[in-house]
Structure formats: C-alpha cells, structure tokens
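Attaching a single structure in structure tokens format; questions to follow.
Missing here: one protein chain of the complex. Every other protein chain is in place.
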Amino acid sequence: MTILSHRTATSSFWCLCVLGGVAGALLLNGYYAFVIGQIALLAIAGIGLNVLIGLSGQFSFGHAAFYAIGAYAVAICTSRGWLPFWLAWPLGVTLAVGVGALLALPALRVKGPYLAMVTIAFGLIAEQTLVEAESLTGGQSGILQIPPLSVLGLALGDRAMAIVAILVAALVMTAYNLLYANGWGQAMRAVRDSENAAASIGISPTLTRVVAFMISAGCCALAGGLSAPLNSFVTPQSFGLNFSILLVLSVVIGGAGSRLGPVMGATVIGLLPELLSSFEAYRILGYAALVLLVLWLAPRGIAGAISRAAPDHAAPVNAEAFSSLLPRRHRDALSGCGIGIRFGGVRAIDNLDIVVPAGTVTALIGPNGAGKSTVINILGGFYRSDDGERLIGEQVLPPGRPWLSARAGIARTYQTSALFDSMSVEDNVLLAMRKGHLGKLYGGALNRAAADVRHARALLKTCGFAGATSTCAGDLPHVDRRLVEIARALATDPDILLLDEPAAGLSRTEKRALGDLLREIAGAGIGIGLVEHDMGLVMGVSDRVAVLRTGVLIAQGSPAEIHADPLVREAYLGERRIGGQAATVPKNGEPCLGTYALHAGYGAVDVLHGIDIEVRPGEAVALLGANGAGKSTLMRVLSGLMTPRSGHLRFDGLQIGALDTRSRVCQGLVLVPEGRQIFPELSVYDNLRLGSYSQPKGAAARMASILERLPRLATMLDRQAGLLSGGEQQMLAIGRALMSCPRMLLLDEPSLGLSPQMTSDLFDLLKLLRDEGMAMLVVDQMADLAVNLSSRAYILREGRISATGASADIISDKSLEASYFGNGA
Amino acid sequence: MDILPALLTGLALGSIYGLIALGFHITASVCGAVNFAQGSSAMLGAVLVWMMVEAGWPTPIAIGAAIIACGVYGLIVERAAIRPFLARKSEAWLMATVALGLVCDNAMMLVFGAEPRSLASPLAQASIKAGDVDLGIYPLHLLIPLVMLTLAAGIDLFRRRTLHGVAMLAVAQNRDAAAIMGIPVGRVIAAAFGLSSALAGIAGMLVAPLSHVESSMGVVLGLKAFAVAILGGLGSAWGIVSAALLFGLVEALVTLGIGSGYTQIVTFLLVIVVLAVRPDGLLGRAQVRKV
Partner (left out) sequence: MAILVSRRSILSGLAVGAAAALSGCGQRADRIGIGLITALTAQSAKSGEAISRGLSIAIDEINANGGLLGRRLELIRRDDESNPGKGVIAARELLYKEGVAVLFGGLDTPVARAIVPIATSARTPFVVPWAAGTAITHNGTAPNYVFRVSAVDELVDKAMVAFARNNYGARRPGLILLNNPWGQSNEKGLKAALAATALPLAGSEKFEHSDVDVTPQLGRLRAAGADCLLMVATVGPSAQVVKSLDQMGWDVPIVSHWGPAGGRFSELAGPHANRVKFVQTYSFLGADSPAKTRILAALETKYPDIEGPQDVTPAVGVANAYDAMHLAGLAIRKAGSLDGEAVRRGFTRIGRYEGLIKTYDAPFAHGQDALNESDYIWAEFDRGHIVPLPVKAV
C-alpha cells in the first residue's frame, strides 16, 4: 500500500511537471513558451551530463561540443536539404555517441584536474574545428535560417517546438529513471563509490565509464539537435567553454546524482536571466555569487537540500541456511603457485605457494607488514604479480583485470569495508548478484524481480544483517558494513571468498557471530581465505593456518600446530631479552601525561571506551595489546591528530584536550608515528630540521648532539630519506622527534618491519633516552621489547584497559598471551 | 628571418603561462586543489598596477603593492572556495573557484571599466638591436623568461633551503607527519594559495605592457596556463617550466607555419595526446594505485 502511494506520488509529480510545462508553452505569452523550450533543452543535456557527473562521478567541461555536434548535424543536413530533421537528428546523436566513446579513451586514463583539462581541450578543439571547416559549417557566422521542425508537412511554431522539447525531456527523464535503477546505472554509481569494490563483483570500471560518457554525449546531442530548429541558427560561439560550464553548473546547482537535480538546475539557470535581466552589468556578478552560495549552503544541490528519504517498506524475510541460498554445485579451489611481487625494488612477496580449498577456512596470519593484504590483492587479481600464476580449479586466471577474476568465482571483502555508500544495502547485494552481467541499458530496475529481491534480503538476513535493507549503505554502523560486505560477496555465488580483516573493529560477541557465519559459509561449500589479526577468531574457525613473515611463509598447519610452533611465537611475542629492566618510578609524582575516561572512534565505529592512563615524569610505560585493540588510535588522540569523542587529556598539569597538534608539540608531547612517516623525498638533514620547526632556537646545536648519538645518520645527511633502510628511517624518525625538545615521546610500533639487529640497536637507543629521564609511552607488537624497556605496562583489549601493573609482572601474566592469541586457544 | 623573433616571443608568452602554471603546481602539490580561475589573479595584478600608476604611485611601489594584493586575493580564494570544500572532501572547489573568478572578473569590470587600457613600460618601447640587425623583440621579451626561471629557481631554493619552504614540501608529502612536527598545515595551505596568486599577478603585470589591461584578460591566460600545468605535470615544477617553453614555441611555430586558425587545435590536441600517453604529464610521477 505504502509502496504504491509513494510511487504514485512521484509519477504524478512528474506528470504535473510535464503538463505544467505544456500548458505554459500553450497559454503563456510566446516569449515564455520559448523560455520553457530552452529550459527543456537544458534539462535534456543536464540529465545526460548527470549520468556522467552524478552516476559515474566524472566532471566534464567539454560537453558543449557534443551539444554542438547534434546542433550542427541538424543545421547542416536540413538547411542544405540533405536529410529531413527526423533523420538528421538521430545521425547527430549517433555521431556524438561515437565521438564520446573516442574521447572516453584518453579521459579514462586521467582523473581530477587532468580529466578537466582533457575535456576542456576537447571542447576548444571542437569549437575551433567548427570555425575552420567553413565550407561545411559556415565558419564563424555559423548557419542561419534553419528550417523549423515540421510534422507531416506542417511547420511547427515556437509553441509546438517547445512542447516537442518538453516531451523529449520527459522521455529522457523516463530513460534516466530506468537507468538510475537498473544494472548499468547502479554499476556506474558503484564504480564511482568504489572502483575496487565494483571490480570485485565482476563490473568492469572501464566499460562502465565509457558507456556513461557515451550516454551523456548522446543526450547533449539530442538537446543540441532540437536547439537548431528552435533557435533557427547555430554559431560556434554558442558552444564555447562558457556553455560547457553552464551545463555543469545546472547539474551541480540542481544536485548531481539525484533524479530531480538537472531539471531543477535547468529551471533555475533558465529562469535566472529573466529575474536578473534588468540588472544589466551586475547580472553575471549576481549569477556567480548565487552559484557560490548554493555550493556553500547546499552541497548536494537544491534537489539534495529538499529531498526526503523514501519510507522503508521492506517485507520481512527469514534467515535461511546458506546451503539452500547458494546453488548446489561443484566449487573449485584457488591456488597461487610461486607468487612473487616487488614494490620499488623491494621484494614484498617471495615465491609463495598457497591453496584455498573449497569448503574450508584457510587463514593467513602474520605480524603487521608481513604482506598479507598483498597476497589477498594478488589472489583477487588486483595486483599483477611479477612471478607465479593463479589457478581456480585447473583454469589459469589472467593477471590484472580483477573483474574477470570475480566472474571466474573469486569474491572478496576489504580491510576498510568498501561498500557502495550512495546505494541502498539491498541494491549493493542486487548489483552483485548480476556478477557483471548488467543487462540492457533500458532494462528494468534491479529490484523489479521479486525473486531477486527476496534472495537478496534472505542473503542479508542470513549473514546476520537485521536492519532495514533500504538504508543507504553509507549510513550503516560498522558491524553492519562488514556483514553487508560479506553478503554482497556471497551474492556473486563465488567459489572462493577472500576476507581481509573482517573482524577489525568488531566487539567480542560480534566476532563470535562472525566466526559462526564463516563456518556456515564454508559448510555450504565455499572456500574461505581469511586474513585476520584476532587470533582467537583465527584459531577458532580455521581448518588450516599459514603464517607469513616479511613476504615468506614460515609455517603452515592446523591451528593447534601453529599455536605450538616456536617460530610463530617468536614472530609475535619475540624471544629476545634486552637487559636493564627499568627502575620503577615512585608513584608520588604528579603525572606527566594523564588520560581520563577517554572515548574515541572513527565514523560509526567506537574504538576506545573510557581509557585511563597515567605516565609519570621520566617514566617509560608500555602499551600492549593485539592489533585492532586501539593502541594506534590512542596514540593519534594523544598527539592531537584525532579529536576524542569525550574525556580529559592532561599534560604537565595542563588541559591539552583543546590544543591542536602544533601546540602539543610546543608543550613537548611528540609522536613518533607508526610506519615512521619520515618525508621520503626530503633529505635526512631536512627531515631532522623539520623536527625543530616548533623550536627553531638552538636547532643547530641540538642537531649536532643528536647526530653524535646517531652516528649512522651523520654520514648520510644529504641522502633522500626514502632511500634509507627501515632501521635508518626509524632512527631518523626518532631523531626528528628529538629535535623538537620533547619532554615525552609517544612511540608507535618502533620495531615494525625491522631486522633483529636493527631492533636491538633501536631499543638500545631508547633505553639510553629512558635512562636520561625522557618520559615515554611505547606501543610495540613485540611485547617483550616494550615490556623490557618500560617500568609499567597497560594491556589494551578491545578498546579497554584489561590489565595494568609493573612490567615484570605483566610479562608473566596469562592475560598478555590471551590478548595476543585469544582466549580459546 | 622572422623566425627568431617569433620564437623568442613564443618563449616569452610560454613563460607567462609558466608563471601562472607554477601557481597551480604550488597549491596542487600541497593540497591537491587548484584555483581554476587563476587567470583572474593575473588580471588583478595587471589591473591593480595600472590603477595605482594612474593614481600617481611610483611604479616599483605599485608593483609591490599589487603583488601583495594578489597574495591577499589568494588567501581569500583559499578561505572562500577551497577550505570549505576540502573539509567536506568534496571536489566542488572546482566549481567554486570558477564562480569566484567570475565574481572577481565582473567586480573588476565595474571598478575598472570594460574598456582595455594601456600599461606602458620602458622595456617594451624600443626593440633590441644586435649591431645593425634589429632583433624585432623588446627587452621585456627576454626579461619574462628570465623572471620565470628565476622565480622557479627561487621557489625551488625556498622549498629546499628555508625551514618554511621545507615545511611546505613536508605538508605535500605527508600531512599527518607534518602536523606532528608542529607545522601548521592549514596555514601552509593558505600560504600556498597566496603565493600562487602572487605568481599569477606577476605574470599579469609582465604581459600587460605587451598587450593591454582588461578585466577579461585573465580568462585565456588562465586556460593556457592550466594546459601548461597539466602538460608538464601538476606535481613537477621543472616539468611545468619545460612545458611552458615548449607550449610557447609550439604556438609560435604553428602560427608561423600553418596559420593561426590551427594554433588552438594543434596545441590542445598536443595536450590530449600527451595525457593519453602520460596521464600524469610530461614529467609528473605516476600515482601508486591503492586497493
């Protein structure tokens, strides 16, 4: 009932628009009929351009050229009597579509300002060509006295032509509405929202973009063809850059991507000159100012500002077993043989053999930076490996072109979940069900077949998604994003499902549900490749576990075997002991750094739930915990890079919650970030010098004393920092931090990706600093290193402090191991 | 015989585009956005110098004041048309800068008038003679490429030698890391836009004596400069300098060789072809694709 009324309301609104336009054209004074005709033309071109800008997300400043192609085709053919209008018009549109496809080729290789330039250049070339091809186009003067439209030998007047324009606009609008909801339109939005995710459900981003280009070109030519008899003349000046900008403006002002937008935009842009006509010289000024105003106040355009969400009318479905949802068929295993890849000369993955058999869960684990995500990207076809090949069953998969891999049966999810944010949850799944087969351009809406919709909803429900399926994917909470992403991957009916850290950011109960879900999916015959940091989850659900360390497999086996493997234990916990346990700092001092009831998170995800930490002057404190526990988030909050949701931050007796990063650095609270984040293209000297940006006084003397301490850096001051080894970069990062006269260092994963020798050198340095009285808070995956360096430690687990105490006690505490390897194992 | 002056003039004009294009480079490398209506800043430079000279100010002071005013205009552009949109992670700065440029052009038309005016310079009155041979160019024609090269080198030096310059590079390479060094990222971005507009203003006042001052003079300058910036690669200052000289030469040679009707067609076709082959410009570095 509600569905009906909403749909009826929408279509009756459009009927009213068309009828109103026609009535206006018939009844109002002849001038307004003409203006209405012009608005209709602008709307036609705008709707077409909206396919490109709104659906496919590409800006073009050259579409006036397509308009010109349509107009000139009609003008030339009809004024010379070569072809009647009704043949010349489609000819122009065909021509424009062809040229559009041609332009799409260079345009696809470029983005942002580069794309803008390609389209601008195209528009200028087209305009100049019209001027130079004088014998055909009439050159600068253009073609005048184009015969009016005639139907059955009757010449149409202004009013009749305006009505034709309105009817064509209505047709184009209908076509746009079809496209908006069907496979192609959704695929365009999908490619705009996330090119990678679109490729992973079998959609070719290139093809989709070319088609968007062709459609928009065709629509502009359609409008252009009509404009020729309506205006009765064409000149090259009418189709310059200004007109292209006007077209884009009409889309942006109206609201890119919305159905109503271009019509709104065309109406505003078409009527504005009427309102401003008596302002003469101030007119353009007012016009530009209005555009700025709309951009400031209504980022989603006028249509976006007044749109309301459609009511939800999802018919409830029940969860089913995957075995009944997924077709019963033979599923193949995925295997990678001898895979290797280099990034900028560094071997990231070396001669890796891995098999993901059907019907099982195969986990790939390893410390940060081991290359797990790279393996997933190679297996999914997103990276071209330098060596080796991928097989699904017996069939070799072509490298690159991930959409082909997706169609061959490899589905995947992403570390940061990549949904099509502007589409509804249901459409996300419905689109994936097409597996890249998008159907006809004028095909019906994706959600037209009731069976498809039921299937999509059942999949979502079975994956554990309990919310409304009409919700916009961008508005989902974090857990639901994960679930929808899995449902979407399953919708392609894959042989293999690759999951990249699906549990990141989930709570313990949510993780447990996820584990059950994975087992069910494997039970239905699909092979799962799982990359995950949460050891509890991995150990609980996996049939086999492979351990990766710096691009090499160091162990494979059942979860129990892996848990017992000393190599694996070392890779995670470390076995080295560095002498000189830190002296305990007396408790009575005023804390140097304190956080109280700190809450923080990203978007919909809560990461930290009430953190209380204190670091006393001269004290080294370790912050331990598995990946995803919230350590780096805490570091970002402390340094000021991230604003906490709530809570207090104190440093040296000062409230620093409201201070920005710069002021915190000036106070002496300095972060050595995860991944070092030195400036790769600057010299070592400049990197160090930047450290003193906030404390330029005495920088030279400071640098000399720091270099004394880091003799290796002193020999390579002029070297580009990006060329340094990992250990040298870490030294540089610390040296850089020391340059800003810190009173306390925040060290985030200093040992990440370093060789054992480098690591021990590094910690020797840190120990030295500690003994000199520098306060520090250390996060390190190598728990033993951090514990040895510190006098006290906190264990962070799922965003909460789960244990705290003297470092010596913590290291022998069971809870540390539990936090790394999970409870159950 | 007419080839030499045509080529030298081509280099001079190319350098004008190059100066404006360097402005695109500076902001694009720091924050990824550019002022699409950079031509307006060039116009502003020329018009302001004209107005101040007309009001009786000594020329050097007028030039200095105009450059500062252009820099301030750049700050306004950043505040009004860039920052609000970057904060929303929207690409609408593209349209916003175009609109702001229109506002600037038309406001100046109301202040300055629609008529072109002349900005005379002693450097563009007597052509240079080498012995008895008239080279057919003015000293200004030689000065312009010099100014561009000097400024390009100066910017390069500033960014490599001074702390604030290095900070600018740091923001371009890693915004978060720059912030934890205590570098005020927002102010660096604003400064980049100020500098960028000042460069365009210098270009405007350099080209004015060769042509004339007009409120609409910036449009074509800005467009060609943008083509140069894209051709050379937004990320590479020296790529832009080479592209500027190349663009100027090609313009002059095409006009000389096959007539001016084809100049635009050839030069902009060149841009498309280069981008089809090298999507990041002649000397631009390819972006790593992230999954």
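Lettered A and B in written order, each chain numbered from 1.
Here is the rule we go by: contacts are C-beta pairs under 8 Å (C-beta built on N, C-alpha and C of every residue); 3 or more make two chains touch, one makes a residue touch a chain.
Please read these numbers as outputs of a predicted model, since none were measured by experiment.
From the set A:Glu274, A:Asp353, A:Asp516 or A:Glu561, the residue in touch with the chain omitted from the display is A:Glu274, counting the whole complex. The set of chain B residues touching the chain not shown comprises 2, 5-6, 9-10, 13, 16, 84, 106, 109, 114-118, 120, 125, 127, 134, 136-138, 207, 210-212, 214, 216-217, 219-221, 252, 255-256, 259-261, 263-264.
Interface with the hidden chain, as seen from chain A, comprises residues 29-32, 34-35, 38, 131, 134, 139-142, 144-145, 231-233, 235, 237-238, 271-275, 277, 280-281, 283-284, 290, 294, 296-298, 302, 305-306.
Note that only the chains that are shown with their structure count from here on.
Distance between chain centres (mean CA atoms), chain A to chain B: 33 Å.
In the complex of the two chains, the chain A residues touching chain B come out as 59, 105-106, 109-110, 112-114, 116-118, 120-122, 124-125, 128-129, 131-132, 196, 241, 245, 248-249, 252, 281-282, 284-285, 287-289, 291-292, 295-296, 299, 373, 377, 382-383, 414, 639-641, 661-662, 665-666, 670-671, 673, 677-682, 686, 689-694, 696, 736, 740. Residue ranges on chain B touching chain A, taken from their complex, read 28, 32, 34, 36, 80-81, 84-85, 88, 90-92, 94-96, 98-100, 102-103, 106-107, 109-110, 160, 163, 166-167, 169-170, 173-174, 176-184, 223, 226-227, 230, 234, 261-262, 264-265, 268-269, 271-273, 275-276, 279-281, 291.
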